[in-house]
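One structure below.
With one protein chain held back, the other chains of the complex are shown just where they sit.
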């Protein structure tokens, strides 16, 4: 088949499923496989992935392992948080935002290694396949994308295990049986879904949660922290400057300790069905509250309301996999423009599952005590101006009122 | 002055400030005054207002006292919650939504009593003057609106007290001095702002909060409740059917007990300045979570995303006082249309300041376990369809990628 | 094959292509075929379709021929024109709006005749397949849709002719060769695309145009007409009341005679590619101008601007085939709400390709000469109100100006 890939870069975790894919690619397409394993903060050692890849016959120079945490937070997570992006009112897009970066590196490594295809381990029912592939096609329109889950006939756990055994793929003891649910993790969040969680009427059992304590088990005393922003991005916690990934790591610790950022959610997938997910986004939840807090005093209503009205569309684009699209880039230009003065510090209270802004200050603040004060404002504001303001805002309503009265 | 009002309907609370206004209207304009006092769930006895009005010379037939709680929740709060309306990402519009109803009754009473004007006690710096007046003008374009705070020269506490004393207005002992902040309350929320709260960098002291316990003082054990919706409106709690106002009252008790619904917020007023408010919306916060929870399974993405994208505009209209405007009514028609199947029950966990959806079910659910399942789906969904779906979604991105590559 | 259709309702024009489809369905699936031929104002006799269907072996009771012109204009075209819908700034959606009605009748006839499938003659590259199928699936989720152009191997003109000959399908002489472009027509428009028109740099030759004269050939004298609206829909021309389809027919005559409504356009198809079309929408172009004209005086800015901002999304939904979707219905509710007072008359000048509004009047008019006049307005408007209006609108800009000045 002329369309068959000759050399494939595989997004490889080192786990059983992507090991099976690796082998399947070799046997199905008789092609060379290059592995790519990224540290996005999922909290797993990466070196075992190298050993496993070698064991499966990948040449050392074809094994790529990279720490992408700083790039992930700096170029993907932070730009997204400038928009206060939440999908369908609640989901902080932890999985969605990681996929474009992985695709970007897959395509770059393909270019560097002369590969003509990339492959991923996402199924044909979810959003991730879309995110991986749209990103890959946008960055290299000639690339081939292989999605084994949509192609092969290994459609049951039994068949997968069988294939693994036939191909000498080592199987960890706890992987023989079915996992009770499926997990994705990176520096921004952990998501769990499927199987035991498929009934949205039933509360998720506590053992599902992996990086946050239960609010009931969180400390009985609130903790106060201060987050400092520059031009829309967090740059310091409690006055200590940190790199983007370090900040998110630290906020994860703080949020996780206080049981912050758990979400039990039913969402609409791009492919047309609803799914139920359990998300833990401890640091992101704190970061969102903090960012909103600093915007409260540094953005005016014109900028803020415009951002708010476009946020759902921006979030939908990221959720649906259109990070590398003209419209996402256009919205980003708009959002970034708004952040020029989003600089200052927010004080937050963390307590048993909640994060609340309790103070905010900034040299760039637009809050004017002189204007708002109940006390004497020394002429900063002439209350009589409000009469004219209301009169002209009311004019069209009066004309409508008079018109409509004629037809009652 | 030909423009002077002859008979004025005053929004009268019975408190010192509106009593001063009552007297001032009588003396300044030599006009008849009709008082209107509404129970919107602010938690105060209304009969003292009657006595005070009589004391100030208002004829019994000119004193109007009404319990508007059911109308308030049914015709204003619930329609607004169908939209999941929050202003600037966080504020539940508790004050904003009450004003149009008060204006509506002011204008109706004016018509019934032959009055040519209405009056309110809102200052010239805030949003409430706008909300009162836009509503009044929309409902009766010929009405006069008198806003004494924008007109008179009683511009200090001292002058107000002096005027009260000169006019035999009784002054409660605790009203002689300046209140440390200003409060507004109704069945949906309590807001506090001004004076002691004017520095947005400083945490609000705990004594500001009036209808919620501190999360730290809330019960150590979570409480689970179930809220049932029909066509977008809450109709029962824990299986017990209740009237709209009863439901909100009950949710307030539950939310308040668990420290839910506190918000420390800096917002953009319509009149152009920023202000800081402390809001307590215990029942509303629970209701919003519940409504979002039931929409998760009963609204599809097309309906939900359209609603989401218009919500900021809808909320802004209410905040700015445009309840009685064609555009709010158009948006309401759109929102109400979306709620035809928003029927079902949500299970919520209340605990120390947080409310979380933990389960939801409905005969109207669009969630299809058959489609989403990780298990065998018996052909409900063909994963190969996803390949074509992605290919066509990618087509324009590929064309762009090829084009852009030419110009690098 | 268990999935094979047993009885199919085919959208049948009587032309060569759908006759081939008819035969192909019979032979490929060995299924019963029911034909459906609709008069949507395409300007062709329908009875020949009946004869041809009979000739191809369809039983008389399985041949459905219907005049849908009134339903088409009343329930599809007019609701769409209430929104002033144009796709990508220019296209009046003439093809898009006809497809949902055809699908609706296909599905209804399937139900009535016990058919389990419907079939259409749209290709796999265009938008029409999407429109037909989304509508059909929305109205009957269990229906099968057969799109022969995506399935069969009759992929060249030669093969099609061969198949026709083998199956005794009569071939008109002029259909043996390739048509120079492809045409779709209904009461709203005629579109031409493909082949001779595929180079968007080259002007379309004049022989492409079928229902409008060239502006150069139009009368040398302008013609004035008056169109009267009630609640957003045209109800009379020059004072003469007419049914919806009659109005559109009459406007087509008028517009066509004056060379109005030609459009040479490159658009973005939903399936991801660009295409070039030549559209003729004479009556629709006049109707759009007239509707905008009457809205100018009967809609206020709040209603008008909200409509304007949502129109692109509404138009995109129709273009993409989502007529029967919750979000289109929600938008329709919003739009229809806005039209309650869109009643009155517009005077238009038609001349050599242009239609211009030159006058409009209505009992529902919001235009107030009293307010706008340069002459003495007798106190209708106090110019001093504008000072306060501007001051408060400027307040946030001043605060921004002061802030930004600090950081220059």
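Order of writing sets the chain letters: A, B and C. Residues in each chain are counted from 1.
We take it that a residue touches a chain if its C-beta (ideal position, glycine included) is under 8 Å from a C-beta of that chain, and two chains touch if they have at least 3 such contacts.
Note that the coordinates shown come from a computational prediction; the quantities given were computed from them, not determined experimentally.
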Subject >> Displayed chains contacting the withheld chain >> reply: A, B, C
**OP:** Can you work out which residue in C:46, C:171 or C:400 touches the chain that's missing from view?
**Re:** C:400
Original post:
Among C:65, C:139 or C:242, which one is in touch with the chain left out?
Top reply: C:139
Subject >> Listed residues C:276, C:341 or C:364, member touching the removed chain >> reply: C:276
**OP:** Spell out the interface residues on chain A facing the chain that's missing from view.
**Re:** 268, 271-273, 299-300, 302-303, 305-307, 313, 322, 325-327, 329-331, 333-338, 392-396, 399
Original post:
Touching the missing chain, which residues of chain C?
Top reply: 84, 88-90, 123-125, 129-130, 133-134, 137-141, 147, 149-150, 155-156, 182, 194-195, 198-204, 215-216, 220, 222, 262-269, 271, 273-276, 292, 296-297, 300-301, 304-305, 308-309, 312-313, 316, 321-322, 324-326, 347, 349, 351-354, 356-361, 366-369, 371-376, 381, 383-387, 389-390, 393-394, 397-402, 405
Original post:
Which residues does chain B use to touch the chain missing from this display?
Top reply: 300-302, 341, 363-366, 368, 371, 381-382, 384-389, 391-393, 395-396, 399-400, 403-404, 406-407
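Criterion: only the chains that are shown with their structure count from here on.
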Original post:
What is the distance in Å between the mean C-alpha positions of chain A and chain C?
Top reply: 40
Original post:
Mind pulling the chain B residues that touch 2 or more other chains?
Top reply: 268, 271, 273, 300, 305, 313, 322, 325-326, 393-394, 399
